[in-house]
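Take this structure, written in structure tokens, and hold onto it; I'll ask about it next.
Not every chain of the complex is shown here; the ones you see sit where they belong.
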Amino acid sequence: MKVIKKKSSIKNVKFGKNVTIIEPVNLYGCEIEDNCFIGPFVEIQENVKLGRNTRVQSHSFICSNVSIGENCFVGHGVCFTNDKFKNNKLQTNKKKFLKTKVGSEVLIGSNSTILPVIINSKVVIGAGSVVVKNCLKRKIYAGNPAKEIKKK
Amino acid sequence: MKVIKKKSSIKNVKFGKNVTIIEPVNLYGCEIEDNCFIGPFVEIQENVKLGRNTRVQSHSFICSNVSIGENCFVGHGVCFTNDKFKNNKLQTNKKKFLKTKVGSEVLIGSNSTILPVIINSKVVIGAGSVVVKNCLKRKIYAGNPAKEIKKK
């Protein structure tokens, strides 16, 4: 066949109770706990877990191997990554994809880009940030690359 | 019910004449004046107003409380915001969502992120910018955070 067309869909997803989804979305092989919200035009890959009450807004992409805790807010157009192009090459072995762990009550501003890092609970990521290092303190991080910022 | 699925749609939108829309889009509670263009994979929330002849390109997200004037160009993947996570908390009271006002003949480059600000008429925002302050002069602003840039 010349062109293989598949439809975005919801496949092999383990859902908790009372999850709301605005289609079209492309979700597969992930776990989404109670009361989560998934906005339109979202893709979530396999081996992702979203804790209870977490909201993923429109246009966001959550790659495989991302774990997000409870009561988090993932803004619009947020992109997670699991490959740092080591030695300038694309990782094609899924077992070697890197992991990202996001705690609970984390707020991630819209259009942010999250490299494979640890983001602790109650951290705030400003909109448009590019997070390249772990965010371990309960502070606000913003910018490209994202750094801890002082309150104004 | 375990999972509540809704479809992206066009609901309670006040349209002017000759508006073109490329579906799928998710538009609700907004006002879109004559001759506007809305590209695919766009979400526009309630209490948004787009003036005549304004174009919103694919993948953009316009949150509630954004007003955009006439003859504007909103590039692809542009994200507006209405919550600055004050005191490190998500604003859940819709009445307290912040406002953004964009004048007329404004050009906003693709993948830009717009915090709740004022952008005056004839301002240019470079692609990939993160706008965190008002843009009041008729100049070009770019970068993260966006600053006035000199012509080259």
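Labels A and B are assigned to the chains in the order they are written; within every chain, residues are numbered from 1.
Heads up, the rule we're going with is that a contact is a pair of C-beta atoms (placed from the backbone, for glycine too) under 8 Å apart; a residue touches a chain by one contact, two chains touch by 3 or more.
In this text the structure is predicted, and so the values were computed from the model without any measurement.
Of 3 total copies in the complete assembly of this structure file, 2 are presented in place.
Operating definition for what follows: only the chains that are shown with their structure count from here on.
Per-chain Cα centroids separate subunit A from subunit B by 23 Å.
Contacts from subunit B toward subunit A in the complex involve residues 1-8, 24, 26, 41, 43, 59, 61, 63, 77, 79, 81, 85, 88-90, 111, 113, 115, 130, 144-145. The touching residues of subunit A, when paired with subunit B in their complex, are 15-24, 39-41, 57-59, 73, 75-77, 107, 109-111, 122, 124, 126-128, 138, 140, 143-144.
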